[in-house]
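For chain A:
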Amino acid sequence: MMHTLHSLLETASRPHGGGDLLVLAILLPIVALLLIVLTGGRFGRAITLASLVPGLFITGAIAHRVWTTRTALVERVGGWEPPLGLMLRADGLSVLMLVTTALLVAAVALYAPRDFRVPAGAPETRTSLVFWVMLLAIWASLNSIFLGHDLFNLYVALELIAFAAIPLVYLEGKKGTVMAGLRYLLFALMGSMLYLLGTALLYSHYGTMDLTRLAAAVNRDWVVALSVALMTVGLMAKTALFPMHLWLPPAHSGATPAASALLSALVVKGSFFLILRIWFDLAPAFTGTPGAQAVGVLGAGAVLICGVLAVRQTRLKLLIAYSTAAQIGYLFLIFPLAKGAGFERALSGGVFHILSHGFAKASMFMTAGMIVAACGHDRLAELRGVMKTMPVATIAFVLAALSLVGVPPTGGFIAKGQLLSSAVLSAQWPWVVVILAGGLLTGAYMFRALSSCISPAPLSFQPLAPVSRIREWLVLALAVIALWIGMFPGVTTRTLEIGRPAPLEARP
Partner candidate 1 sequence: MNTTEWFGIAAALLIGLGLFGVITHPMLLRKILAFNLVGTGVFLLFGVIARRGAAAGIDGDPVPHAFVITGIVVAFSASALAVTMALKLKSDTGESTFPDDPPADAPDPAAPPRP
Partner candidate 2 sequence: MDEVLRSAAGLVVIAVALGLIRIFRGSRDADRMMAVQLIGTGGIAVMLLLAVSGAGPAAIDVALTLALLAAFASVAFVKSAQPPRPAESRE
């Protein structure tokens, strides 16, 4: 650890380059998780917390460098130039995702220790080993996705995410979670195979996996269309887009709260991020085409149908999980919306949605975990009086809900506002209806969740276990970040501009 920190400081102080930071952002959590496997789960918490400090530092250093130079940071790993070697690249979009991931991973690491104690005398427990290893693995694999600039390297990163996320589904050992995990695994496996098939088609015609080189070379022909379609379908299965969402609600709601927060806030965004890269960086000519409209129809299906399903849930965690399936739908609306004048707005709306949904949803799942710990269940009808025992967490839940619904001045408001305005700019009115209807549904299910928590407690109500104050402030902090994103949207939009390819209309 000391050695890493030392070379890190050296790297950060170099006048030029700094690309090594990108490798370190992935390498550090990997080394930490290998050390946990070596020394056992007892040290999982200590090693994770110790790696958070340099990890946050690396993320901050990358963000600082990209922000101050206002150019993308690149690294040719091992010094080999693409197309033979592979490149990592951090543009503004990567930086936003890196920072979000680092903050959420840190929050989960601070929230989780209570659930994964190792009894005195035991070297480790099953859950302590698996949870800490997989938390770090999710961090490393997401960073690989956000920094990857080579389609095959991104395939390996996708597989890493699947192997890191699936154990979190069945970690708690509840009935039905293995089934949910297995569904997830099969979708993930087929998804990554279709993705790999798509990359093979591109390689067969262009002889490279490097995104920049491919973006410069691809034609708008049927081979590229087929490979984009294959990669998109594969990644949609991994992102749990309707109608391939079946695995998501049982998987997310059956996991431990910390794991649910990771899965809903981050993991599904990993594969979505790759779709974003493919459509906006690799082949922007395909946005707004009939194919993109078809993707948008599926997104609309998710917004409406999963929204209705969320309203009908009777249990809090399931309601939040169905809400994730519904909110994912909004992300897929950006592909038809990114047409003509709506191109940039659609992208930034999507990014605002990823960020604010990430923070709000993590906060909600963690609050739900605290409610289950206090009440022993999460049946909505019997949650009255929760507010009295955890007032701070209830405020957090309200803030997060407001952000999901899209009430100003939250991040969710900016996201939905941008999507609406890109729909107007590109004159695609049906999508306006979908976005507004989805907002109403979100309002309905969030009201349902909140009304039971806020209503007065029966006199006899006593929490099963004392409520952790650290956890309360943690979930509030996450909800406040979702709010902050909306109050200072300039930070996000100014970061997003960095390292973007030239706008579509400016191209020949």
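By definition in this document, a residue touches a chain if its C-beta (ideal position, glycine included) is under 8 Å from a C-beta of that chain, and two chains touch if they have at least 3 such contacts; residues count from 1.
Candidate selection criterion: all candidates are chains of the complex that A comes from, given by their letters.
Worth saying up front: this structure is predicted, and the values here are computed from it rather than measured.
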item	value
Direct contact with chain A in this complex, candidates 1 or 2	1
Interface residues, chain A side, partner candidate 1 - complex	84, 152, 155-156, 159, 162-163, 166, 170, 172-183, 185-186, 189-190, 193, 196-197, 200, 203-204, 207, 246, 249-250, 253-254, 315, 317-318, 321, 372, 376-378
